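Only one protein chain is missing from this complex, and each of the others stays in its spot.
Now for chain A:
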Amino acid sequence: MASTSVSRPQILSLYRSILRTARQFTDYNIRQYSRRRAVDGFRQNGGLTDPSSISAAFSDGESQLQVVKRQAVVYSLYAPEVRSVMETYLAGKRS
């Protein structure tokens, strides 16, 4: 299905999608974790040059995007009423 070599815009688009989807989490912890994991994962694989490992990492990223999308829905079903203290503390500090 996919072309043999993954292009840079495709990778950046995947990165953007993952970050956007991770923003939808209502739970502070999982939201920060997925953002951190995405940043670390993409930076770690940033130095790859071999096309096959690049496309392997890319399809790995795509499956992770699907995981994040599903989990965003599941987490929202069981969202706690009390927000994390990190959020209230930071919001109080900012305002």
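Methods note: a residue touches a chain if its C-beta (ideal position, glycine included) is under 8 Å from a C-beta of that chain, and two chains touch if they have at least 3 such contacts; residues count from 1.
In this text, contacts and distances are computed from a predicted model.
Only one of "Acyl carrier protein", "Large ribosomal subunit protein bL21m", "Tocopherol O-methyltransferase, chloroplastic" or "Nuclear pore complex protein Nup85" fits the UniProt record of the hidden chain, and that name is "Acyl carrier protein".
From the options A:23, A:70 or A:83, the residue with contact to the chain not on display is A:23. Against the chain not shown here, chain A presents residues 8-9, 12-13, 15-16, 19-20, 23, 39, 42-43, 46.
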